[in-house]
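Can you read through this structure? Questions will come right after.
For this view, one protein chain was removed and the others were kept in their places.
Going in written order, the chains are labelled A and B, and every chain counts its residues from 1.
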Amino acid sequence: MLLQAENLRSGYGEMEILHGVSMTLDQGEMVVLIGPNGAGKSTLIKTIFGLLRPTEGRVRFRDTDITGYHPRDLVIMGLGYVPQTNNTFPTLSVLENLEMGAITRRISPLPLHWNRGSDQRRTQSRMMKDAEIRERAMETVEMFPNLQPKLREHAGSLSGGEQQMVALAKSMMLDPEVLLIDEPSAGLAPKLVDTVFSKIVEINESGTGIVMVEQNAKKALAIADRGYVLETGRNRFAGTGEWLLHNADVGRLYLGGQA
Amino acid sequence: MASTSSGGIPNQAAGRKLPWSEVIAFVAIAVIVLAGVLAGVLAGASPQGILTNVGFYASIAIIFAVLALGFNLQWGYTGLFNAGIAGFYLIGAYTMAIAITAPSPPIVIGGIPVYPGHLGGYSLPLAVGAILAMLAAGGAAVIIALPALRLRADYLAIATLAFASILQILANNLQSVTGGAIGITGIPKPITFVSANAPFLNAITIVGIGSAILLLFLLLLQFMAESPWGRVLRAVREDEEATMALGKNTFNYKLQAFALGGALMGLAGALFAVTLGYVSPSSSFAPAVTFSVWVMVIVGGSGNNRGVIVGAFLIYGLEWLSVQLKDYVPIALAAGLPTIRLLLIVVGLIAVIAAGVFVLFSRYMPTRGWGRVLRKIQERGWVRNGTIGAFALYGLGWVFVFLEQYKPGAIGDTIFYTRLMFIGVLLIILIIYRPEGILREHKRVLR
Partner (left out) sequence: MAQDSGSQTSSPDRARSRWAALRPTARLRRQLVQASIFALILVAVIGGLSFVFGIIVLQYAMGGLVVSSIVIVAAIGLTVLYGIRGFANFAYGDLMTLGAYISLLLSVNGLSLVWGAIVSFFVLAVVGILLEVVIFSRLEGRGPVPPIVASVGVGLIIQNGIRSIAGTAEWLYPVPASQDIVIVPGLGIHPVRGILTLVIGVTFVLSAHILLKYTNLGKAMRATADNLELAKATGIDTKRVTYAAWVVSCSFASTAGVLLGLGTAITPTMGFDVILLIFAAVIVGGIGSPYGAMLGGLLVGLSQEMSVPFLVWLERPDVIGLQFGSAYKVAIPFIILIIVLIFRPWGIAGRRPAFARRSYFIERVTRALGGERGAIDASVGEANGGR
């Protein structure tokens, strides 16, 4: 069990959105969270990633209880998160965006490393020099050929699909074990959605476990190993992608209107 | 946020809460007035002189209360942050002065222009002047709001602050309109008395007219706040996007609230012109006026009309008292200063040493016994704050010693600056710890 959320209760301020949700992710697996609007899909991955504090329940990563950890510690431990919108730094160039993705492992010339303050024993990762980080950025960007000529452009000047690619590339800089992706297809043209999904599958095949929230349920379930259906902050269905895709109840309730 | 009902202690006998914070505020105002009277008695003033002085306090406090009502309409109800209150106040005062004074031509003595004259000499009735002042200030508010209202709060703050300082420069330099640095004098009183008691009677009339106006606008604003219009304003403050989605043109509502608030500030300016009998681009319209009004509204609780009036009387009371006590301060300070300085340094030194010992020992703290107490203190952040405070005190003490030699002039003058520093400290402390105000009764989140 790589990542495990148990009975999470969480929400924004006094408004509780998750009323006890559980999910698991195995090594190298791809899990999709689907459900109607307001079901708490995004809230779930935000809570896992420490952006929201759960009032009840545990999150476990490998053997560590990471409930309530700061996102920075989770990045150092090997988790990554791609938000739904605003997921690049618009006034930084693409290359600088990628460099920021690896900032926690950078060896600083001064004794002020950017992973300072968190427990360094938890991370087995290797620290990198500036040149190595740049090399790593070049390696990463090879996965995304259409970014290669635009390394020096501002991320904000790119198209929506390219920005999504930058966000994925940025989170791949540290080769995380788990990548949490929030609606990668939001606001993209259908053709681009296929490209983004194929990139996500590629990332998954390289050994990264993926938890993905998706509105585009049919397409997502088709590429996922397993899926969870949430409704009003509770688990409703769970199963393999195939099974959910062909389950009559799920189909009637959540897949009906989808293309 | 510490926002349980502010200071209300249940009073079983009466069956309802006694508003302790308001009682304390009223007692404080009474103490201020008494102290002012006492200072007058000590200085050997006549009873009428003392009463005139108290009347002056009341009339200026009323003016500040009108300003605070205007700002409360803008910020407390609608969430529009105005940093140029002094500018609207200035427009009101000058409009009133130009409208109601008799013609005053330039004075030239021996080829040297002594007084440049000013626009005006219309000798209009007081009420017309006041209405013109409100229109002018409200119009200025519309002009300044048009580009800035759609933007984030800080743009409006910067634009209004800029507006206020430009107006002060204009008042100083546009001699043909404003009379330059001398200003406009000879503004007529509401009623002209011809007796030895004229100042006293004038003070009484002004306070009477001022309180009537204040009461009128308080009732009007209370009524408007409870009306559908007021509810939309509060909705704009809480969530503008949602209000927009409900089909309200939030921009128009914001513009109306801002213009009305500006008009109220203009009215305050008109009252000021009549109260003093002259206007000049002096400290009356300095940015400090704006900041004082902020403190009044925050003390009273933004969104609470009665509260901000009490706040105005309280904060202006402190200002007034500082003027009354000015002559007694040098004596007290001269006696106390060396002691204060010594105390600062001793306290600071002890605190620095204690903090140092604590930091050193916290590394090797035992887990049981006194170590636990220490850890608990540390967890609450006392050590960090205490250390910072100790260093600040210690440093301040030495700065005092070091700078003694550069201090020019009388110590008594510093009381004005100390007062402004006090307003600064109040602003910081209130906005951090009591953003809902001291006199606040309901729980509301400040934006």
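A few comments on the model shown:
To be clear about the criterion, a residue touches a chain if its C-beta (ideal position, glycine included) is under 8 Å from a C-beta of that chain, and two chains touch if they have at least 3 such contacts.
Small disclaimer: the values here were computed from a predicted structure and weren't measured.
With respect to the full assembly, the chain omitted from this view is in touch with A, B.
In the complete complex, the residue from A:29, A:99 or A:162 that touches the missing chain is A:99. In the complete assembly, the contact with the undisplayed chain comes from A:152, out of A:126, A:152, A:191 or A:252. Here one chain is not drawn; of A:138, A:189 or A:222, the residue touching it is A:138. Interface note for the absent chain: among B:159, B:184 or B:207, the touching residue is B:159.
By the touch criterion stated above, the residues of subunit A touching the omitted chain are 49, 51, 71-72, 75-76, 81, 83, 86-92, 95-97, 99-101, 103-104, 106, 108, 112, 114-117, 130, 138, 142, 145, 148-154, 156-157, 170.
Contacts to the hidden chain, counted on subunit B, fall at residues 75, 81, 83, 116, 146-155, 157-159, 161-163, 165-166, 169-170, 172-176, 180, 244-249, 251, 287-288, 291, 294, 298, 384-385, 388, 392, 399, 403, 406-409, 414, 417-418, 420-421, 423-428, 431-432, 435, 446-447.
Just so it is clear, only the chains that are shown with their structure count from here on.
Per-chain Cα centroids separate subunit A from subunit B by 51 Å.
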